[in-house]
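Have a look at the structure that comes next, please.
What you see is the complex with one protein chain gone and the rest in place.
Naming follows writing order (A, B and C), and every chain is counted from residue 1.
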Amino acid sequence: MVDLSVTVGGVRMANPIMPASGSIAEGIADVVDLGKLGAIVLKTITPDIRQGVKPPRVVEYTDATLFSIGIPSKGPDYLLNHTVPFFARFGPPVIASISADTAEDFGNLAKYISDPRIAAIEANISCPNLRAHGRAFGMDPVAAAEVIKAMKGNTHLPVWAKLTPNVGDIAEIARAVEDAGADAVVTANAILGMAINAETMMPRLGNVVGGLTGPAVKPVILRMVNQCAEAVKIPVIGCGGISTGEDIIEYMLAGAAAVQIGTMNFVHTAAMEQSIDWVADYCTRKNIARVAELTGALQLPVDQKSEQRDAVAL
Amino acid sequence: MVDLSVTVGGVRMANPIMPASGSIAEGIADVVDLGKLGAIVLKTITPDIRQGVKPPRVVEYTDATLFSIGIPSKGPDYLLNHTVPFFARFGPPVIASISADTAEDFGNLAKYISDPRIAAIEANISCPNLRAHGRAFGMDPVAAAEVIKAMKGNTHLPVWAKLTPNVGDIAEIARAVEDAGADAVVTANAILGMAINAETMMPRLGNVVGGLTGPAVKPVILRMVNQCAEAVKIPVIGCGGISTGEDIIEYMLAGAAAVQIGTMNFVHTAAMEQSIDWVADYCTRKNIARVAELTGALQLPVDQKSEQRDAVAL
Amino acid sequence: MTLTATAKVEGPSGCFPRAENRCLVASNEPMNSEYRLMVVNAPETGLSAYAGQFFHLLCPATATEQPFLRRPMSIYRIDRENGQLGFLYKVTGKGTCALASLAPGDELNATGPLGVGFSIPEGTRHVAMIARGVGLATLAPLARMATVNGAKITAILSARAPEFLMSRDELEAAGAAVIEVNDVAGNSSPQDVTNRLRDIHEKTPIDFMATCGSNRLLSLTRELCSEWNIPGQVAVEAFMGCGLGMCFACVVPVRDAEGKEEMKRVCYDGPVFGVNEVTTW
Partner (left out) sequence: MTLTATAKVEGPSGCFPRAENRCLVASNEPMNSEYRLMVVNAPETGLSAYAGQFFHLLCPATATEQPFLRRPMSIYRIDRENGQLGFLYKVTGKGTCALASLAPGDELNATGPLGVGFSIPEGTRHVAMIARGVGLATLAPLARMATVNGAKITAILSARAPEFLMSRDELEAAGAAVIEVNDVAGNSSPQDVTNRLRDIHEKTPIDFMATCGSNRLLSLTRELCSEWNIPGQVAVEAFMGCGLGMCFACVVPVRDAEGKEEMKRVCYDGPVFGVNEVTTW
């Protein structure tokens, strides 16, 4: 029997597979046995109640999607009174995700929702920082660290920092949040993109820009996971473009301690369950006793180590 | 008759369509009528002679590729004695592309190849800056500006700055190179990515990381073209993920004055010629007299202007 | 009390009322130049569907189309005896072209049944449904739902031209009185349809209305419902990501009794809403 369990950023999980924030809601329980997951990550909430951005909210590509939702939120009371109890009964640890307009608000919200039924809080720092003209907190190491510090000062729960991939040097941000006390980094949120309809000469999304997610982003995020894992000692949770068990192995080899699956839940509700089985089979086949051994186990031929790794040379 | 001509960064072209650097070589002349192109952009050369990185050099995805070539280069003499004469005879302006390890070397190389048969020089600033631990020049506004200044001080030819997309704020880099005197920006080079083979537990590329290119990157680069076009007054040349005439229209609406097609030349040698025709037909159908009118002609519904544009809010 | 979710009455009793149903295509034939009817053999969970619900269909990759997301399709026919489901669809773009390529014996992966469908209030005696275009596919199973509940049903079918009218047989077999109108005949304007309905209402009072597929039909339904003070429902369409209430892509503004607007998910809170809840769509 393969030991699939992992302990990531203060949270013990039966296996390293969980949904990405915003990729599941109550409806999935009608189809999927949530009890099998490593953890259940909830959609981001904000302190206030929000309706989100104007539709259309999704554009489709060959193997990617561009969503712009705008974090509709029913606020922290709804989270504690409805969402958490709904998901807590399935067994796996429940991870809340929060976002706010300022670092202090992140701290206050973390405090407000610190509840024994929540195993960790993910900080969605890809969202706009009101003090920096709407640039994401996660684009600036100082702002990112401030958010984590504000949260760590206000809660005893583990804090995971969910990074934005829309940066030049993601390792720098990972180090900044590690120094600020983050218990894990989640690499990463969606890549900022845009879609235009040539016929109407208008944007395809109500919000003009949105987040690119799905299989097409895998090579980019896999590289970022590897960069983060080389930069920090806290666990890295891979997120972006994962759809199969094979993808999960790739992320773990690159340095991820666990993974999150997002968009693929929309297409195949069975994706998470099937990939847990695939990973178990892979370990059996490869004679790997504990899945955790895979983390960072990528084999680099000796002469590859010195080559150009931080720039594209085509 | 639609007027397809454009003048971009000091170069007048019969139409806004050219190959991306490194996507054609002598062999394409056996298949394609190069005389029809807006311009002919050559592969990047370096001052020294280089063999490039270890194979394997390509990984394939559903609609993208991850290449890592390492800029094999036969140096400036070969360029002037063989490559330029070979391509100059087809008619369209020939654009050279250069890269070097330091800003001064960029300047020296620009001087060395300043030749009347060359219409402009593209600075490939996505390559590693030896003085910054191999981080690309294009990831840092100061380093990027230094390259352009060194080149502008050494040549009378127009200089195009080819930006790297591996940055948080591409508009900042575009402004820096504009201030340094660049005549146009090319947005953008390839997105840094990585591929792992789960079975062998090894990287799929000899160089471990490579550049993601092809249709899948379109939403990301289109967004960056739009950000650059809003930030600078010099023309923006769109490059990344373009495969059809419809894509070209989208890039022009987003703010591009011209475009470059890369990976698609590997799959369909006819891609550039066919897209010129498509663009002409589109303009006829839409009653657009001059293709240049399309640049930046994106229609934004009034209430969309104020929404979140610089961060992903999902 | 209202009679809703037939699924809860007749559906399977397991804990997973919805599933990725692996169906087998029984037939997939053109109905006219634009529409096709696909009939599939479906597992138990799929057969628990009721009128107004939909399935989220995985469209196969073909040489020319590779749709990534699923496509929502209303359930058009629920044939529990033969274990079959039917989808009536318009061949529009990528996804529906790909669906059209399916041949008998091929697999169709259909997640569902999804959403909240129609609920005919208990005691309803006479249902009037008004459908146009794709809306027909959505409303058709309502006829049987009404009949089962002991209500009479009148169906007004509207189309651009007579050749695009479908489903008269399907509806009549389900016990509906069918009236066809079309733009070519010039009897399909909102005014004409309203007049027809008034006549019908005069003879046999209508106490519930349902519509789908046209903003103009929604307006006239809303007006008649408020005039006659009866409930009415409409099935709404929206671009979907997940179909399961998870992505919030499919939202429409929905107004509560006090007029307060909230964005609601068509796939999860709908696709059927009260005619007064929906503002624009």
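Criterion: contacts are C-beta pairs under 8 Å (C-beta built on N, C-alpha and C of every residue); 3 or more make two chains touch, one makes a residue touch a chain.
Just so we're clear, the structure is a prediction, and the values are computed from it rather than from any experiment.
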Which displayed chains the hidden chain touches across the whole complex: B, C
From B:22, B:128, B:238 or B:255, residue that would touch the chain that is not displayed: B:22
Candidates B:6, B:39 or B:64 - the one touching the absent chain: B:64
Missing-chain contacts mapped onto subunit C: 60-64, 66
Residues belonging to subunit B that touch the chain removed from view: 22-28, 30-31, 33, 51-52, 55-58, 60-65, 67, 69, 72, 214, 265-270
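We take it that only the chains that are shown with their structure count from here on.
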Per Cα centroids, the chain farthest from subunit A: C
Central subunit by CA centre of mass proxy: A
Gap in Å, rounded to a whole number, between the CA centres of subunit B and subunit A: 32
Centre-to-centre distance between subunit C and subunit B (centres being mean Cα positions), rounded to whole Å: 49
Where subunit A and subunit C are represented by their mean Cα positions, the distance between them in whole Å: 37
Multi-chain contact residues (two or more partners), subunit C: 66
Sequence positions of subunit A contacting 2 or more other chains: 22, 61-64, 67, 69
